[in-house]
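Complex shown without one protein chain; remaining protein chains in place.
This part shows subunit A:
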């Protein structure tokens, strides 16, 4: 990421939550600006180029959704991460429809937030045009929908391929379970079982068993990360 793209605008009215966010994001290497209400968010959003804007749905003056719409109308293309205490399904869908790029329901873990910010920030960078993606000795062919390691083909079911593709596209970044459910299964809720772990476990066996080094790593308490050693 370039310097300008490490800058994040946090729109949050609760001072304690805002303080925690600013502190933790700063520690993680981001430059953080804070807006405590919708009007301030609009001013700052117009004045500067941000990598990502995180926005609370319930703001004291203007509704978070309205702020987002306004910025989109003003031609600001920055990705939005909606943070909401309203967890209802309809509400999430409304948030995404209004121009949000991703959402997070309170309470959330900070690692989850970080994972989503990384994924969103990357989106605004150049999109890879290659049809074959490589990580270490793993190659996945986006046209043939097939994967191989060291030239040896890995038999994958369609969903397993989709999951691996998502991990590869987010190479080196932490991907949470909820992100996998959302992007691979298009599920906007948590099935509250360890089903994802079991599923990833099987993909991992297919990809990593009897290989020189493992690619899929478990990140405790959050999810997974695909990366080559070194």
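Definition applied: contacts are C-beta pairs under 8 Å (C-beta built on N, C-alpha and C of every residue); 3 or more make two chains touch, one makes a residue touch a chain; residues count from 1.
Methods note: contacts and distances are computed from a predicted model.
Per UniProt, the protein behind the absent chain is "histidine kinase"; the candidates were "Cytochrome c oxidase subunit 1", "histidine kinase", "Branched-chain amino acid ABC transporter permease" or "MoxR-like ATPase". Although one chain is hidden here, its contacts on subunit A can still be listed: residues 87-90, 93, 105, 107, 109, 157, 159, 185, 187-195, 198-199, 201-202, 220-221.
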